[in-house]
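Excluded from the complex is one protein chain; the other protein chains are retained at their positions.
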Amino acid sequence: MGNNELLLDLRNLQTYFFTDDGVVKAVDGMSFQIRKGEVLGLVGESGCGKSVASLSIIRLVDKPGKVVGGEIIFKGEDLLKKSEEEMRKIRGAEIGMIFQEPMTSLNPVYTIGNQIMEAILVHQDIGEEEAQKRSIELLKLVGIPEPERRFNQYPHELSGGMRQRAMIAMAMSSNPDLLISDEATTALDVTIQAQILELMKDLQKRTGMAVLFITHDLSLVAEMADIVAVAYTGKIVEYSDVRSVFKNPKHPYTFGLLRSVPSLVNEQRKVDLPAIEGMVPSPYHMPNGCHFHPRCPFATDVCRREMPELEEKLPSHYARCFHPVEVSKEVV
Amino acid sequence: MKKLVEVQNLTKYFPVLGGVFSRPIGWVKAVDDVSFHIYEGETFALVGESGSGKTTCGKTVIRLIEPTKGKIIFEGKEITKLSQSEMRPLRRSMQIIFQDPYGSLNPRLPVGEIIREPLLVHNIGTKKEQEDRVVDVMKLVGLSPEYLHRYPHEFSGGQRQRIGIARAIVLNPKFIVADEPVSALDASIQAQVLNLLLDLQKKLALTYLLVAHNLAVVRHVSDRIAVTYLGKVIEVAETTELFSVPLHPYTQALLSAIPVPDPDVKRERILLQGDIPSPINPPSGCRFRTRCRFAKDICKEKEPPLIDVDGEHYVACHFVKKGKKTEYTVS
Partner (left out) sequence: MATEYALEEVEKKETYSYWRMVFKRFRKHKLAMTGLVILVAIIITVIVGPLIWRVDPIAQLEGPYELLSPSRDHPFGTDDFARDVLARWFAGGKISLMIGFAAAVSATIIGAVVGLVAGYFGGVVDAILMRIVDILLCIPTFPLLIALASVLGKGVWQIILVIVVFGWMGDARLVRSVVLSLKEEQFTEAAKAIGVSPSRIMFIHFLPNVMAPIIVSTTLGIGSSIVYEASISFLGFGVQAPLASWGNMLQNAQQYIWNAPRLVWYPGLAIFITVLSFNFIGDGLRDAMDPKLYR
């Protein structure tokens, strides 16, 4: 990561959904930074606001949702101040995106090749022939065998893994500075997921792009990310480099999640897993104070009263907690 | 150990309909000549990726799907040929937990009714006794009986899964097929439900057939594991044995593909080439040969039988011999 230049600086982002039943604060004061060439893993369970955050960055939040506060500084400029026209030039060119379900992200009535070509022609000033050549190169780049034949195939003729590769090809078509990958491997089988992860790592290394890697799966973050941000109920609760988060989790939520996942090496099988009790609170009835306190084994009165700030608990290791976990994971 | 369930040469083909008259134009070979047995009180897992036929297999064992061929023996009695009405009394002892906590509960019935229905259908006890039993079972699965009159849409995924589990155990069954019971749940909820399943197994002496794709989950709760690929069982072994000495090249690749929540673990991954072939036209011979690093000519010509290589460790590969001798070499 020779380059330490800031690429994306998310400052106190707030995205609310104004529904019939009340206001849902899907993203409520989220901040994180991605430097050039860096992979930030944004991890959390359903309802933590991770996907809404990514849609906010590319300004694709649909009604009744709305970005109501914060700044999204991308390459020194606030994306929230851009016009729709300017955003269209950024999306797909400077920021590429891949989503969970490649089938719904691809248009079933056009060939794979057509769709990649379109992505190229929209953002680059080159001719059709050149674009076609580049599309086939891209298909080759993402490891699709027989790219010339695949170019003329429709999405339904490709397997899930191949479709996700095609999506990646499309996202890579304009050499983006930032790739947003939202649960891109969740729908895939383990052996196919392994292929796609290797591909993403390889592309990231080769192009030096930054990646916002969004997932619910801690193990994928451990494998992919340089920096980890753990989200819970629309806020970042833990933020540090990957090693520190996994070896020395400070927030009881991260700590609990890591302990509750069944291990592949643990000697003790068929025993109770140390589960986190309770469940994510309803977005309409957020608890007072720290949103995690009803499930937290360390909660005290102050947790029930006040929302803690994201503070530095170890050198450049931040956690939003009054009673950060003191023991290392190995001890417990 | 007593065998509770025995499956012999189980086969299930689904027709692919086509043409003007919707005649079968092909067959999805979802389960193809599969044999295994499940001991009383154990958790036996079927693992595999999509298209492996593991779910079909699990549902066929309890006759929710009609087998095309083969035998299913439950408690020493063959149940393959029984009519659905002859099956009805047996349903008391075999139940299923579904993957989808949203689709598996009727949205128009209150939770109490959903859990009581099995008792109603099998005419067990008076109304009062049934209601008491429902309350007991709700407590057992960690649901407050206060919520008896609520509807499924008022519950979260994890709670709905508890409701589905309550419905499955209310008849005191011996055998439960758990079809991906936690894969639709959030990470922090998965552990709760897994603990519940383990707890119930101890309390009620249940035998589980666990169908799952998450190998970490399977490793944690299972006693023995069968690895499936494209409608075939390719390796069966006791859990620790399978994870320490995987013999089939597919099992090895599958295990190496599992992501580990530890940034310090940098494993040598066996990356499989290509995709899982379609179960409509599976490859000849060994079905895994198209993605296998060790495939030779014989793999194309002959299907490897599932052989016992070392007392209760079964493998279907031409290059694995008795005594766990492996002879595969990269060609």
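In this document, chain identifiers A and B correspond to the written order of the chains, with residue numbering beginning at 1 in each.
One rule holds in what follows: a residue touches a chain if its C-beta (ideal position, glycine included) is under 8 Å from a C-beta of that chain, and two chains touch if they have at least 3 such contacts.
This structure is a prediction, so every number in the text was calculated from the model and none was measured.
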{"item": "Residue, one of A:L8, A:V237 or A:A275, that touches the chain absent here", "value": "A:A275"}
{"item": "Residue of B:K3, B:K127 or B:H153 touching the missing chain in the full complex", "value": "B:H153"}
{"item": "Residue touching the undisplayed chain, where the options are B:C57, B:L140, B:V182 or B:C292", "value": "B:L140"}
{"item": "Chain not shown: contacting residue from B:C57, B:V134 or B:L196", "value": "B:L196"}
{"item": "Residue ranges of chain B at the interface with the undisplayed chain", "value": "59, 62, 64, 87-89, 91-92, 95-96, 98-100, 102-110, 117-118, 121-122, 139-144, 146-147, 149-151, 153-155, 158-159, 162, 164, 167, 171, 192, 195-196, 199-200"}
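Criterion: only the chains that are shown with their structure count from here on.
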{"item": "Gap in Å, rounded to a whole number, between the CA centres of chain B and chain A", "value": "31"}
{"item": "Interface residues, chain B side, partner chain A - complex", "value": "43, 49-50, 156, 158-159, 186-192, 194-195, 198-199, 213, 215-217, 219-221, 223, 239-240, 243, 253-254, 256-265, 269, 271-272, 274-276"}
{"item": "Footprint of chain B on chain A - complex, ascending", "value": "45-46, 145, 159-162, 189-195, 197-198, 216-223, 242-243, 246-247, 256-258, 260-264, 266, 269-277, 279-280, 295"}
